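Before I ask anything, here is the structure I am working with.
Missing here is one protein chain; the remaining ones are kept as they sit in the complex.
For reference, chains read A and B in written order, and residue numbers begin at 1 within each chain.
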Amino acid sequence: MKKNWKELDIALIVKKGGTAQDFKTGDWRSSKPLWDQEKCKQCLICWLFCPDSSIEVKDGKMTGIDYEHCKGCGICAKECPFKAISMEEEKK
Amino acid sequence: MSNIVAKTGNEAMAEAMRQINPDVVAAYPITPATEIVQIFSSFVSDGKVDTVFVPTESEHSAISACIGAAASGARVMTGTSSQGLALMHEILFIASGLRLPMVICEVNRALSAPINIHCDHSDTMASRDAGWIQIFSEDPQEAYDQTILAMKLSEDIFFPAMVTTDGFIISHAMSRLEMYSDKEVQDFLGEHKTPYNILDTEKPMTVGSIVLQDFYMEIRTQMAAEMFKAKAKIQDAYAEFNKKMNRNYNVIEKYFMDDAEYVIVALGSTAGSARYLCEKLRENNEKVGVVKPRVFRPFFAPELVEILENAKGVAVLDRSDMMSSTGGHLFNELKSAFYGNAKQPPMKNYIYGLGGRDINMSDIEKVLHDIKEFSVSKVKDSDVKYITVRE
Partner (left out) sequence: MKDFFEIRWHGRGGQGAKTVALLFADAALATGKYIQAFPEYGPERMGAPVQSFNRLADREITVHCSVENPDVVVILDQSLMSTVDTTEGLNDGGVLIINTVKKPSEIREAYKVRKEIKIFTVDASKISVDEIGSNKPNTPMFGALIKATSILDFDKMLLDTEEKLKKKFKSKPEVVAGNINSIKRAYQEVVAE
C-alpha cells in the first residue's frame, strides 16, 4: 500500500542513499550483452563506459553483468577493444 | 533594553537582518530594495555578521542559491522587489514545495509595463499562490519587528516567508525605530531549525526528486493542510513576539472597531493614514474604523468575516488590480470569504495608488462618503471603483 498524504515525509524527501538500486531497469532491455571470458583481458574499459554501473567487478576484476539493471544500450560491446562483449536479441 | 534610532524602512530591515545574523544571504539589487542588501553587505565586510554573502547575476539565481543554502541547513535571507520578485517566481514555488524556511525582505513596487519604480502591491500579489507566508508592514518599525518574527515563524512551520514594506513610502522614509539588543533578537530566534540537511553525511537523502501521478496529489494536499495549520501557529508566533519583545501586534489589526459602522480595510502604509483620518473623524462622532490585515497568506478569512460582518459598509482598498474585471486581490479574497455567511455587509472595492500615485486624507475621506452612499443606495451597479485617478 502506498502511503496516504498524512504519512508522507516533509517535501517528499527520500531518506536514504543508493535508492536507484531498488529500481530494476533490466526489463527495459531489447538486446542483451554477452561476455566472453576467453577474449576478456580485464582492461575494464566496459566498466568505465557503462552508464548504468552494470559491469560487476570484484577485487579489480570483471566478474559479470548485472542484468537486473543493464538496459542493453550496447556501449560496452562497442567500446570493448577485444570484442569480448557481443549483443544478442533479448528473448523473454 | 531598547534603543531608539531614526531609520528608513530599508535600514530597519537591514538592521533586522544584521541582528538575525543569517548564515547565507544571496541577492541581486533592485530599486527600491537595493539598500537593504547593500547596507547588509557592508555589515558583512565590516565583520558585524558571520554571513556568507553571495552576490548573484540575477534574482532567479539569488533565490536558487538561497534554496541550496537552506536545504543545507543554513539560516537564509534575501531582499528584492517588483521585477526581481517576478523573476524569482518559478523558484518561489520550489522553496515552498521543498518546505524550506527563509525570509525575503520584499519592497512593494509596481510591475512593468509601463516601467515604474514606485509603490503598489502588484509584485507581492502576483506571488500570492506560491506557498509563501506574506506579511505586510505599515512602517519601518513593523518592517523591523516582522522581519525578526518571520524568521522564527518560517523555521517553526517550514514555509518560506516574505515581509513587505511599501516602496519609497516606507522603504525610503525615515521614522522612529525602537530596536532590540542583538542578544534579545538571538534569544527570541533560538536555535536554528531546519526540516532536513542535505549535507548531513550520516543521513544521505534525496531532495526534489520527480513525483508523478502517484504522489504529487498527496504531497500538495499535505502542504495545503500544513498551511491551514500554520494559521494557528502564526497567531501563536505573534503572541510570543508580543510577550518577549513587548509589542502589541495582532494578525489582523482593528482600529475603532468596537462600534464602527463604516470600515476601511487596507494593507500596509495606507492603513496608517486611514487610522489617523478615523481618529480625527471620531472627534466629530463619526463611527468609522479601520481593519489592517498584516498577514495576506495564509488568508485569515473567517477571522476577517467575524470582524467585518456587522459593519454597515466595508470599503476594501486595493493597491493592486487582478485585471480580471472583478477588482483587486484583497477584495476578491474578502468577497469570497463572505460567501454563505448569514450577514452580508455592503462591500465595495477601491483600487488606488498604482505606480506610487499618492493617496491623501481627502481621498480616504471620499472613500468613506462613497461607501456610506453605496450602502444605502438600492442600485449597486458596480462594486469596483478606481480612485486617485484623473477622470
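The rule we apply is simple: a contact is a pair of C-beta atoms (placed from the backbone, for glycine too) under 8 Å apart; a residue touches a chain by one contact, two chains touch by 3 or more.
Keep in mind the model is a prediction, meaning the values are calculated, not measured.
Taking every chain of the complex into account, the absent chain touches B. Which of B:273, B:320, B:349 or B:375 touches the hidden chain is settled by the complete complex: it is B:273. Here one chain is not drawn; of B:16, B:49, B:87 or B:170, the residue touching it is B:170. The chain omitted from view is touched by exactly one of B:42, B:186 or B:360, namely B:360. Here the missing chain is touched by one residue of B:120, B:139, B:155 or B:218, and it is B:139.
When the omitted chain is restored, the residue from B:44, B:117 or B:198 that touches it is B:117. For chain B, the residues touching the absent chain in the complete assembly are 4-6, 8, 117-118, 138-139, 166, 168-170, 172-176, 269-270, 272-273, 275-276, 280, 358-361.
As a convention for this text, only the chains that are shown with their structure count from here on.
A straight line joining the Cα centres of chain A and chain B is 51 Å long.
Within the complex formed with chain B, the chain A residues making contact are 2-6, 8, 10-19. Residue ranges on chain B touching chain A, taken from their complex, read 97-99, 158, 195-196, 203-209, 211, 214-215, 217-219, 221-222, 225.
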